[in-house]
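Just passing along the structure, written as structure tokens.
Note that one protein chain is taken out, while the other chains of the complex remain in position.
The chains carry the letters A and B, assigned in the order they are written, with residues numbered from 1 in each.
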Amino acid sequence: MRPSDRSYLDSHEWAQLDGDVVTVGITDFAIEQLGELVYLDLPSTGTAVSRGNSFGEVESVKAVSDVNSPVDGEIVEVNEALPDSLDSLQNDPFAGGWLIKVKVSGAAALDGLKDAAAYEDIVASES
Amino acid sequence: MNLTPVPLLFEDSRPGRRCTQFAGADRAAASVGLPTSELRDTPPALPEMAEQDLLRHFTRLSQKNYAISTQFYPLGSCTMKYNPQVNEAIAMQPGWAHLHPLQDAGEVQGALKVMHQLQADLAECTGLSAVTLHPAAGAQGELTALMVLRAWLADQDQPDRRTVLIPDSAHGTNPASCTLAGFEVQSLKTGPDGLTDMEDLKSKLGPHIAGLMVTNPNTIGLFEENIAEICRLVHEAGGRVYMDGANFNAIMGVAKPGDFGIDMMHLNLHKTFSTPHGGGGPGAGPICVTEDLRKYLPAPQVVEQADGYALEVPSHSIGRVRGYHGNFMVLLRAYAYIKRLGAEGLRRVAENAVLNANYLRVKLRGHWRVPFDGICMHEFVARPTKEMKAQGVHTLDIAKRLIELNFHPPTVYFPLVVSEAIMAEPTETESKETLDTYVEAMIQIAEEALRGDEALHLAPRNTPVSRVDEARAVKDPKLCFVCG
Partner (left out) sequence: MPYIPNSDADRAAMLTEIGFNSVDELFAPIPKDIQVKGPMAIEPGLTELDLREHMAELASWNRPAGTRPCFLGGGTYNHDWPALVDHLQSRTEFLTAYTPYQPECSQGTLQWIYEFQSMIAELAGCEIANASMYDGASAGAEAVLMASNIKRRKKVVVSAGLHPDARHTIQTYLKHVEIEVVEAPLVDGVTDWGDLVDKDCAAVLVQQPNFFGVIEDLDQLTAQAKQADALSICSLYPVSTGLLRSPGKAGVDIVVGDGQSLGVPMGYGGPHFGFFATSQKYVRQLPGRLVGESLDTEGRRAYTLTFATREQHIRREKATSNICTNNALIALRGCIHMAALGPQGIEEVACLSRQNALALSEALTSASDSVQLAFPERAFFNEVAFRATGGDAAVLRFKNALAAAGIAGVISVSQWYADMDGVFTLACTEKTRPQHIERLAQVAAETFQMEVAL
């Protein structure tokens, strides 16, 4: 079971709300599917993002995957150190491996995302 | 295999060693009148090697390769067939190799005759009357054909048709070529039978459709049985149909794409027509199109005139996609191949390729999962069984174990629609005995996989290097010696 203190997008990103800022990352399942990560491309602060649309890319040796935003808003912080320390994304995707923080309009920003239990079903169907 | 490490040229370089030498060079005399800002101080730091050391260096490197001349090489969709020696002997002749591309037509009538006849023979093979030999490779042929499609749509006053449908089993080059030609890609589903899903196709046709790209036989090794209906539907919707001819060797002399409604296709001369793959090229990717599209073909075409053969630019040509007239020396080998085989021999190619593939499929289907287990064309897709996966065995392990057993592995992890795919294409130039030894090896590996034999994870152990850390190559890139 993945952490229940946050919401999930079908394409394997998580979103955790704190005030009007949502922290975004990708799940351990996505990372397991990719294999050993070799590259991460993140946007810069100030970029507008929208739900379901790509804001970055993560690569293993033989696969590349878009990273989609679970929420609409503007990026206020980027995990700048992460592309150079992919180990923390590989091994700690739900904490130290966070990708971006997005300023959203309110708690409703997470409406329509899946909770941990519903996300578990998606993982099961793709395994 | 030569297991001894070969130092890099740069590591074996010794000051003052020479191979090639020319008399009469004088740097001071050569520099007269040249702007000093463009002159260099010291010559480029190329390695300094003696001739016999170079011979040994490259000969030893060659001994670290698997090749068709040394191993069975059933790389699916790549058509690793025998490359006839006589074609190489012909290509070495100065009458071909020493032609300059800008010589007048009158001085190159033999070359133009070869190209003209090859255009005609490829038209006959495909049932598509207009042929260009210009593109350098299959991928460039695709791109060229898509540009022809753009030009045709513009002339039909339909420039807004910008969507090309591509089955999800297609090779990645198809969508990549679409992007370069300014099209958008919409993916078509593969049905449970391994063929294009007709309902999905019908639901996606409409006034925005420029065309469809289809590989036939498809990458699963199956003939698209509804191909005539597919073409009819796309035409009815106002689009054109492009066929990726990567697998044409399976149907050559048996069915002509022009007869079942294809408008454009490319041929890989390095696959179907036996020219050597050379470690990854050069290829040649002629395209064949319907007569109404001839005027858009890239420059130049070879035409026959009263006083001989000549090069001509079609009236509405899309332009050129490379220098000069095409990969002539590859075209020459393909011409010699067709001449040697003739109509009957070309059909025998398809028959024997299909027989060999089905032989492997049937002999292996009791041991491996064959997801689409009907009659295949020139190749078929297998995958590990659930029981093998439960032992932690992946397709990568199978491939590496095959290397250890002295076979080049099939294409693996492609097509993407079959997870853990193992796509084998034996070609017509392999004997029953070779196929039998491969079957034995695959059965042995299946047994090893079922018992989770450690050998599978350690393989290969008898090669110059074992499994390579590919992540390290990206994270700590070393792409050339001098830059470190």
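Here is the rule we use: contacts are C-beta pairs under 8 Å (C-beta built on N, C-alpha and C of every residue); 3 or more make two chains touch, one makes a residue touch a chain.
Note that the structure is a prediction, hence the values are computed from the model and not measured.
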{"item": "Residue of B:Ala67, B:Met198, B:Ala310 or B:Ile443 in touch with the missing chain, whole complex considered", "value": "B:Ala67"}
{"item": "Chain not shown: contacting residue from B:Lys202, B:Arg340 or B:Arg451", "value": "B:Arg340"}
{"item": "Positions on chain A where the hidden chain makes contact", "value": "39, 59-64"}
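In this text, only the chains that are shown with their structure count from here on.
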{"item": "Computed distance of Cα centres, chain B from chain A, in Å", "value": "38"}
{"item": "Residues of chain A touching chain B in the complex", "value": "36, 38-39, 59-62, 86"}
{"item": "In the complex with chain A, residue positions of chain B that touch it", "value": "413, 470-471, 474-475"}
